[in-house]
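Got a structure for you, written out below as structure tokens; questions coming shortly.
For this depiction, one protein chain was excluded, whereas all remaining protein chains were kept in their positions.
Moving on to chain A:
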Amino acid sequence: MTQLAAPVVDTHCPYCALQCGMRLTGAQVEPREFPTNRGGLCQKGWTSGSLLTNPARLTSPLVRVNGELRPVSWELTLDYVAGRLAGLRAEHGPDSVAVFGGGGLTNEKSYLLGKFARVALGTSQIDYNGRFCMSSAAAAGMRAFGLDRGMPFPVEDLRKADAVLLVGANPAETMPPFMQHLTSTGLIVVDPRRTPTAEQATLHLKPRPGTDLALALGILHAVVADGHLRHDYIAERTTGFDAAWRIAAAWWPERVERVTGVAASDQRRAAALLAKARKAYILTARGTEQHARGTDMVGAWINLALALGLPGTPGSGYGCLTGQGNGQGGREHGQKADQLPGYRKIDDPAAREHVAGVWGVPPESLPGPGRSAYELLDALGNETGPRALLVFGSNMVVSAPSAGSVVDRLSSLDILVVADFVLSETASMADVVLPVTQWAEESGTMTNLEGRVLLRGKAIDAPDGVRSDLEVLHGLATRLGQPAERFPTDAETVFEELRRASAGGAADYSGVTYDRLRDGEALHWPVPSVDHPGTPRMFLDRFAHPDGRARFAAVDHTGPAEPADAEYPLLATTGRVLQHYQSGAQTRLVPELLDAVPEVFVEIHPDTADRAGLAEGAIARVVSRRGSTLARVRRVASMRTDTVFLPFHFAGEQRANLLTNPALDPTSRMPEFKVCAVRIEEA
């Protein structure tokens, strides 16, 4: 019997924002040449096909009956959910229903989810897990440049740089093929840990967790004191240097050394490496962004970039390394509490009028800004908070800070509905689970870390019983009384509407079409018309503020929200391992990845471990004011003696986020994932 050969489809990896090019033959993955990955794939990418055939795949809606999740038909399930939502809305108002999205959702899903919340539910209560990811960098970029696009230049430009400063980034594990672009001989890595990325650095600066801002001020001070300041650039292209300098002037490198532990001479060396490079970049990532002062921390690194004249200069620049697959597009099209499609502000009357026009609803019917992610989760089931939550593409039981209290909040809901393709920890708590398609089973666009829009076409058929998120939204919206055509189920149709909704906005996709993407055009937004070639490099002539200038931020160091003390004498920081992605809901199902890293561990300096009586391989209890985590001890001589590290990909008692501090950044509302006070003891 002859079988038809499986179709061969060029697509992109389902995981991180590098969106490596890959070729799918059935469920078989192979890397292919693409500028971001140059033919490379990490172990996550290589094994991603196994999720398409994974036995843990959900293929029927599940509804909790007598405490147990049981299969129920789609029609009954959607009727039930829509009925409950309508009832809550009638009784308690539209804000009693909340929506939580994700940075892995395609642009089409992000867009339609935002529209569904604002139009079908009429709720202001929508936010997404990108708040835990990119929000500080986005806020700081917005403040400095008037616009936020993670990397306002193509990834390949990095290869020509003489110096690159990576702050709180560990791409050797989080996006390994990216390392091919870090060929600069002047690689400087700022990280409290000696990560695989730091091992490749010319200069590794190891600040005490939570002191990055002081370090940025010290390096800026060294730039000025050692005569490296780009006076012409500052005069022509920026404002606010004097106020920023008044603060940095008080942070001479020796003073910074005492706060950060980074040698003054190393701060000066970093300044000199960057200043003497003909082409240089500063890149930030979660390590410096996930703080209760994350926006200011990023602002301090941008100040340094501006002092050196990097942003908007060909061959140089500042960028942030977006994490989630569609972390960039996901923050542009309306699943953020304060935004409408096209990266528009929801409280801007002109933006409301434009988007309402595209949606065919009166502008005044659109709700205003809602709660940010952690505030939303923290309000669930409270007197004034939402009573129902719909979750798409997020697993907050593992990924939210102070995860123990988030579980309490989720438990107090009237109804929790989770759309996912596996039974994540959050889905397993739900009252209703909706099985949805995954990456290769559907079409949609993603916007990668350099602002390039990519088409991920459908490669294989989904199993029976599975529907796409777009179909779910359509099914619910029509049951809530919306006209069918307002919630299309075809991705390209949704994208056509997104193009119109984003037209004229900061993130203008109106010139992007599926046909242009199918033809392989490299389209970096903004693309304001179909004959526009896209914008690979931004800010070359002017920044996006009305005066065309970039703004220095007057930011000062204040230290972590929860410093170490006698009771909790160590600082915990969290991060990632190569083999797992985010909450691990997907990667923990891939045997090859789970075999490599099967459980949570805590990295700890041997001296610190000895004092706690912890041998290599022992189980330690790591305790913070919010909870405790059980983790296997890894004694690592390169750790700071005052710091421990845990990856956050694991579930149950292994959740690193049981420890983390939900202190929020005043601007971005980013929680302080990257530093909290802990003690460590034998379990």
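Convention: a residue touches a chain if its C-beta (ideal position, glycine included) is under 8 Å from a C-beta of that chain, and two chains touch if they have at least 3 such contacts; residues count from 1.
To be clear about the criterion, contacts and distances are computed from a predicted model.
Engineer: Name the chain not shown, per its UniProt record: "Alpha-ketoacid dehydrogenase subunit beta", "Divalent metal cation transporter", "RNA polymerase sigma-70 factor" or "Assimilatory nitrate reductase electron transfer subunit"?
Structural biologist: Answer from the UniProt record of the missing subunit chain: "Assimilatory nitrate reductase electron transfer subunit".
Engineer: Have a look at A:86, A:224 or A:361 and name the one touching the chain we're not showing.
Structural biologist: That would be A:224, which touches the missing chain.
Engineer: For the full complex, which residue in A:51, A:190, A:262 or A:376 touches the chain that was left out?
Structural biologist: Within the whole complex, the residue contacting the unshown chain is A:262.
Engineer: Decide which residue listed in A:130, A:177 or A:488 touches the omitted chain of the complex.
Structural biologist: With A:130, A:177 or A:488 as choices, the missing chain is touched by A:177.
Engineer: Against the chain that's been left off, what residues of chain A make contact? List them.
Structural biologist: Spelled out for chain A, the touching residues are 31, 38-43, 46, 172-173, 176-180, 196, 200, 208, 224-227, 242-243, 245-246, 249-250, 252, 254-255, 257-258, 261-266, 569, 578-579, 592, 596, 605-607, 610-611, 637-638, 641-642.
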